[in-house]
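Below is one structure; the comments refer to it alone.
A protein chain is absent from this complex, but the other protein chains hold their places.
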Amino acid sequence: MMLASLIIVPLAFALFIAVGPERSAARVSLVGMLATLGLSILAAFAFDWGFGGQFQFGMSVDWLPGLGLTLSLGVDSVALMLVLLTAVLGPVCVLASWTAITERVKTYYAWMMVLQAAMIGVFAARDLVFFYICFEFTLIPMFLLIALYGSTNRMRAATKFFLFTFTGSVVALAGLLYVAWHHAQTRGVWTFEIDALELAARTLPPHVQALILGALLLGFAVKVPLFPLHTWLPLAHTEAPTAGSVILAGVLLKLGTYAIYRFVLPFAPEAVIEYAYPLAVLCTIGIIYGGLVCWVQTDVKKLVAYSSVAHLGFCMLGMFALNHAGVTGSVLYMLNHGLSTGALFLLIGMMYERYHTRSMKEIGGLGARMPVWSTFLVFFVMASVGLPGLNGFVGEFLCLMGAFQASDAWGAGLWGTTPGDSTVGGTRGSLGPWVAAVAGTGMIIAAIYLLYMVGKVVFGTLREPPGHASHADHHAGDAHRAAGLPVDLTRREIGALAPIAALCVFLGVYPKPVLDAVQAPVERTVTTIAEARGKPKFRPPVELAPPAEHAAEGAHP
Amino acid sequence: MLHQALHLLPTLAAAPPAHADSGAAATPGGQLLMLVPALCVLAALFSALSGPLKIRSKIPGYFSVACLAGAFVAVLLTYLGHESGVKIAHGFEWITFKWGDGPGQALTGNFAFYVDSLTLLWMLFVTGLGALIALYSVEYMADDVGLGYARYFFAFNIFVLSMSCLVMADNLLLLFLGWEGVGLCSYLLIGYFYKKPVAVAAAKKAFIVNRIGDLGLVLGLLATFVAFGTLGYDPLFAMIRAGVDAKGAPIADSWVTDVIPLLLMAGAFGKSAQVFFYVWLPDAMEGPTPVSALIHAATMVTAGVFLIARMYPLYAADDDHMALSLVAWCGAITALWSATIGMSIFDIKRVMGYSTISQLGYMFAGLGLLAPTGAAFHTLTHAFFKATLFLAVGAVMHGFGGQLDLRRLSGVARMRGFGIVGLAMLVGSLNLSGVPGTAGFFSKDMILAQGFSTPASMIEAPQAIAWVLLLTAGLTAYYTFRAFFRVFTGPVEYLPGDDEHLLEHGRHPKGTTLAEWHKQHGHGHGHDHAHTELTGVAARRAHGRKDFDPTTEEFDPHPPGWAINASLVICALLAIAAAALYFVKTPHAEEGGWVGGMIERSSAAFHSPHEFNLLGITSHSAMYLVSALVGLTGIAVAAFLHAPKGWQGLFLGSRDTAATSRADALTPRLGRVARWARAKWYVDELYDWFLVKPLRGIAYVSSWIDKLLVDGLVDAAGALPARVGRVLRPSQSGVLHGYAAGMAGGVALVLLLVLIVLN
Amino acid sequence: MIDRIEFLWPEIALFVTTCVVMVLGLSRRIESRRMTALVTGLGLIIAGVLAARTTPIPGPRSGQVLLPELIPYAKVLIASVGSLLLLLQAGTVDRAEEAAIAAGQRPYDPLRTNRAEYYAFFLFSLTGLMLCASADDLIWLFLALELTSLPTYIMVAMSTGRARSREAGVKYFFLGALGAAVFLYGFALIYGGTGSTNLNAIHAHLAAHGLNLTALAGFILAFLGLCFKIAAVPMHFYAADVYQGAAPQVSAFLAFVPKAAGFISILLLTATIGWSYAADAQGPLYTPITQSAYDALEGAVSMGLPEPIRVFLWVIAALTMTVGNVLAILQKSVKRILAYSSIAHSGYMLVAVLAGPNNGTFSQSGLAAVLFYLLVYGVGNLGAFAVLACLEGRPDADGEPAEIEDVDDIRGLWKTRPLLAWVMTLSCLGLMGLPPLLGFFGKLPLFTSGLAAGEIVLVVILGLNSAVAAYYYLRLIKASLIDPPSDADLPATPTPFATRTLAGVLSAAGVVVLAFVGGGLMDRSERAARYTSMMAVAPPPPPRKTPYVPGDDTPFPLPIPIGAR
Partner (left out) sequence: MSDALTLAQQGWPAAFPAVTLAHYLFVSAAMFTVGLIGFLTRRNLIIMFLCTELMFQAAGIALVAFGRYHLDFSGQTFVIFILTVAAAEAAMALALVVLLFRKRETLSADEWTEMKG
């Protein structure tokens, strides 16, 4: 019920907002988001972290039994943490939209609540189709948020976002359903329970797994986004309203990584092992290329958007390292990227609200004008750069560590102590130190482009857009007051940023609880991979079970 | 406070002999040191809060001084209580998790301190100088009271915090935390005058160049983990001492001792501005001078030295000392290289910057030449005397509106209120030049002597390194006293600079933009065109006065106040007193005095071989003479070229204005060499042309590729349906017969298809 | 024969209603005339109830033996979607005339009113559709199909007073006649190849003797002819023009009724051929079914249609969805968009036809998927057309209100008619197949059954086509939900027929609600799709009769054993 209420409450609030008056929409929405947050915190307390690898708060309601579809929910620690991330960003997004949204307010907040429900649904789903439903349903609210409240080129951005991700995920659906069919074929019963499908998927021969991998990645890698499927992202981010960008960067991209973690790795372990290297190369290209592209942007928001491409390259790199450090790092990276990049988008949105431009050619040296804003910006930039002591570092380091460790070459040739004798810290895998080293240059490039941004926007001589009221007058900022906003951040805005900043520091200084919590699920994933490594490449096909007998036996308890 | 500690030294030296370095397991303890980060955090938080709380006074500064002093006391107490061996103070578990019970199945990155004498040695001067320079800053930054003050002291305290973590870490991961933390603070503090584009660029450069090295460090960490299955010093050293990795395989001739030291070295070189990485440090002089003194001279830049000293067992474990040879050679080359630049440029703060690079080169050479004690001792002495020098330069800068050009200042020591500054400068200069009897003399000597005695079988061509270092010693003495003679002696002449403080408050001179102003005045790094207006009466600017009319009023030099003077005095005294450490007898080491004892008791201990026996003279005895000679020669040349007429010039000098000297006549004869040296050998330009610009070019190309190719392909794929649709559209002509023909044709085609399938 | 009446009560009810309506619509009294639509609805409801009460008995009595449980599902579906369509038809004909009469400008003249004919045609068409579902004979099927189609030709032509409707009528009629000729010729060849017009007998013959060239050609031609009904390539050309020319409510009718007739017929014909052929059968085109008992067939796994027919349907399916979607992208007219999308949807459904039956499993049964998708498509499409039917422009010189045609015309609906904007949005999302709406659950079994039949490539093509389709559905959503109202001088005003709005709202609600409570419908459609081969109960194939010319044993080699090379 815990999880069901986490989905129902935002939906109910969406309904309230839809039927309520326009004026109170923002407030109701804030209450709704806070209620969701409260519930999720409650869930976090009720969760037995000692058994983080098990799916808790399980519930299952038959939905469309003809299809074998159930509404089944459950979270392990990874999923719960992502739910928490979603819940935390919710109120922040509402606060960020407080003054920015002036038209069709009801529609905005109602969709925001719906989006929140859908995102939580993705993480809480234990049924493949229910997962997919939530996964896809995030598209509509996001499409509307961008198309209705975005900037000039919003329609193109929204359409591209929708179609690109929709196309990918339809192919992914084919892959997922193939697994479900395989289960039906071998077990004689149609079900979409993820656990059952996981077991079934692993009996698939490697070349079929490769096809599954391809199909799933086509869908999920678009969402992540992995190079070269990333081009919708900068556009969508630039055009989206602030809260849209925050959710997009903070949670929606995590849907992709989470889906890869949840489905690609367990469904096609052998294929992932086989193709880890080319995938890691794609990640690495994303890291470096994304970073370099960031560097030459003039639009701040686009810069941060491209930085997501680079950052999630790290996240995926850790995932494809397929070892403990890598996968742990990847999971942490999901959380951390959500916080730090989300906050960066918030900050840029606050700036945009004041200056109505995001071009670094027009603005600069805001440190003098908006010290509080600047402080936050530098802080989150540092979190984003991966400064140890802030949250970004932990994930990044572990991802790199995973990639570095994961090489079958340890113990052979140059890297060998004695031939054939692997090192203690190395793991099986096909990535290895060179990949880590090349990907590691991403650390440098991240510093280059983010500091470039800070140098332009925060530091240097003060530049404000022409025609901006305070250009001539040092103490003015009349334009801001006209818009109801002071020169520097308001308490509401600080209230939106401060919790994220606090979380960033906490996760950077004491990531231990999170690290501990994700160990059990990660252990499960890594064990799956390890088992897959042990399997022979060629094996006889699985025998078809006679349908009649197995129908009863295979039925889900 | 430090001198009190020094009084206690003899008693401490008599403490029980150490045998802890022989591999006894670490014991818990030293919890007092947890106070250091706690106090730093407290001070940082207080400073940070003082901004929003609108505290517009020096309280945050004083509070920081108190906290840092408290930290120093904590370190000192720990030191006093420390006998030998290693204690581990456990704070909390940071990045710690395990996925198995075997070796290499857990990552342990605790927030815990590894307390041994090496740690304490570093911590003593880090916290001590930290407190001292904080005191200096209280006055130096007085104009920025308010938000700027908060920002400054926040970063300052975070710096000490990070540096403490770096030094005291009990594992490489926490070291990396500190490592990056000091980088951040360095960035924030170099960019303190954030409205100056030069400062912003310098800050960025510092951070990015450091990051390049950091990548090496990270990879080194990872390689360490792979080989040893741990990042904690204690288990690591146990394995290294045993000469095996975690699998029990010998490491002496394996990749472990080749690759890891090189990777760590890359990190160390980045942080300590060696060889390819040095370019950020001169630019870092854009920061406030106390920052340059503490971070870019005394402490942070020695982190690289510390890292190698900390990991010395691993370096020493290599059978051919490949990494150490490289360290030594890189150090020596850097020392010479930056000394040549230091000789030719006119910005005294940058002279000090290049001198720092050069001295760091010494330290690395010392490490590489198997003289960790020498390196550590030089680090210590350098910390004091270079801090002194910087603080003195800072006082000058503070007093003359940011003027740093040694051709625009003269006779400063003789001006009212600048006496202490002059004396402090002299103390520092003597130390830096290695004049016999000074601390600098002894520490440098240890390295040089070791260079001549290290056998070539252990390090590649150690004698050559030593000769390079010796040459550098001479050049160092020259450029140090060149600056001293020109600025502090001679006729009293000055031209005030364009003070950052004015800019900080947003008062642009005469409404011009900063960029234009800089262009007019030729200020900024790399601007060394002839300053023809020097002798004339130029616009002079008052310090900190709003109603000042530059055309009518005279500029008043602004002599330092009590805080600056006090810190200067203490620093100078410490620099002098450091020499005494050399003579402290310690039961732990045969040479190197107190520092030797500290090093010998730590993991960095290395029993350096001596193979020098020319006429039965030990290398040290020989070196005393040779290096004294070289140093004095350098000073004499400086005096000849730059000293004013009269006694100050040791009767060699000829200068009678601020701007001119005998060197002016000499320089053209050197031709290109002088010009190129003054242009810093065009290294920045080279980097710009061969690294930055191409990279940016690649970035632009990537951006285009992204727009045209990647996104273009996506758009093309997206447009494909519409394209196909346009091809098919004519079939919907609206003509009934067309449709009928289409249907009939379709039927025919389908029947054909079926026939094909059948056959 | 008489026992079949039992299954024909719904049709009979509809026919009786038709007669009543014909008379009632000509009544002098306005009140009676108004009753016409009501009576029509009543008839539909009665037919629906009767259909729901039909208990199919497996065996020869039902006539329909291959898909014995199809009748109740199909007829209830027809009756209920028919009722929704009826709501939409309000005011299609006689609007100006009745206004004139009410205003006293003109006396009542039965020759000038079309109400009776219109509703009669409406009912005739639905009767034909129901008869399609009951068909067990090619003759019956032919008559039912013609009964379905012929009234629609007139309905299109008379739906508005504009020339466009006439044009649509003429195109529809002539091309329809061409299509009818094609499938009729196909029927003739099927008869020739198998010696029977009874579907069960044909099935039995095929099972025993295999598929000869004549019958194969017959089936192909029959399918091609039926492609006209479902607007599939290569018989799709008419769809856009006809849908555009007809009034939106008639377009909605066209998008469902002939399509349903076509698909039911295709299902019947494919059921006659049977799916239990080895997909990779070499030589002889089929492996005859060996199990004979009805029970043993309960869980028969389909192996696919005979290769030529499979390839044929595969190509048709792929082309249909692709052509429909790529052409829809380019359109500006909402009706044309929906027309082309209707073509694409036929392509989607053909995938499931290929997949074949799978008794007892909804997810894997292609037939169930088709039957369920008919409902999904019918509901979704109706909503979209209802929005158009609810709006009209300013009347022109003839007093005929301008059509709501372009996408631009529905801009800003969210502000002017929020309800219609939401109907449009939900319908489009439903048609797009976006979860969690009904469209998704319609598409899901298409995917699963296609995958289960091994048609992976086709399923991927289906997926990609859904994505292409999303583009133009998004355009509609954008226009109605996002764009500001257009400031052109053609403000869309609502038509004064509340039932049209009601139809739209009901279908939009259906798109949402059925997604959550549609489990029962899925079960029904699964039951309706139960496929039984009639091997055991059908009479053995007739023995070869005397040859045509005595002495000449085989003047024309028939049946040709195709596999014999």
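Residue numbering begins at 1 within each chain, and the chains themselves are lettered A, B and C in the order written.
Keep in mind that, in the parts below, contacts are C-beta pairs under 8 Å (C-beta built on N, C-alpha and C of every residue); 3 or more make two chains touch, one makes a residue touch a chain.
These numbers were taken from a predicted model, which means no experiment stands behind them.
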From the touch rule at the top of the page, work out which displayed chains the omitted chain touches.
B, C
Taking the full complex into account, find the residue in B:T230, B:T379, B:S602 or B:Q732 that is in contact with the omitted chain.
B:Q732
Check each of C:W9, C:Y108 or C:F174 against the chain that is not shown and name the one that touches it.
C:F174
Among C:G41, C:G91 or C:G192, single out the residue that touches the unshown chain.
C:G192
From C:R34, C:R166 or C:H209, the answer for touching the chain not displayed is C:R166
Could you tell which one of C:L150, C:I266 or C:L464 touches the chain left off the display?
C:L150
Which residues does chain B use to touch the chain missing from this display?
729, 732-737, 740-741, 744
May I ask you to list the residues on chain C that touch the chain which is not drawn?
138-139, 142-143, 146, 150, 153-154, 157, 163-164, 166-171, 173-174, 177-178, 180-181, 184-185, 187-189, 191-192, 195-198, 240-241, 244-245, 330-331, 336, 542, 545-546, 548-550, 552, 555-556, 558
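Simple rule for what comes next: only the chains that are shown with their structure count from here on.
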More C-beta contacts across B-C or across A-B?
A-B
Whole-Å separation of chain centres (CA-atom averages), chain A against chain C:
43
What whole-Å value do you get for the distance between chain B and chain C if each is reduced to the mean of its CA atoms?
79
For chain A paired with chain B, centre-to-centre distance based on mean C-alpha positions, whole Å:
37
Which residue numbers or ranges of chain B touch two or more of the other chains?
none
Junction residues of chain C, two or more chains touched
471
Hey, which residues of chain C end up touching chain B in the complex?
170-171, 174-175, 178-179, 182, 213, 216-217, 220-221, 224, 228, 233-235, 237-238, 240-241, 307-308, 311-312, 315-316, 322-323, 325-330, 468, 471, 562
Given the complex with chain C, which residues does chain B contribute to the contact?
721-722, 724-726, 728-729, 731-732, 734, 736, 738-740, 742-747, 749-751, 753-754, 757-758
Chain A residues touching chain C - in the complex, by the definition given at the top
62-68, 129, 132-134, 136-137, 139-140, 143-144, 147-148, 155, 159, 162-163, 166-167, 170-171, 173-174, 177-178, 180-181, 184-185, 190, 547-548
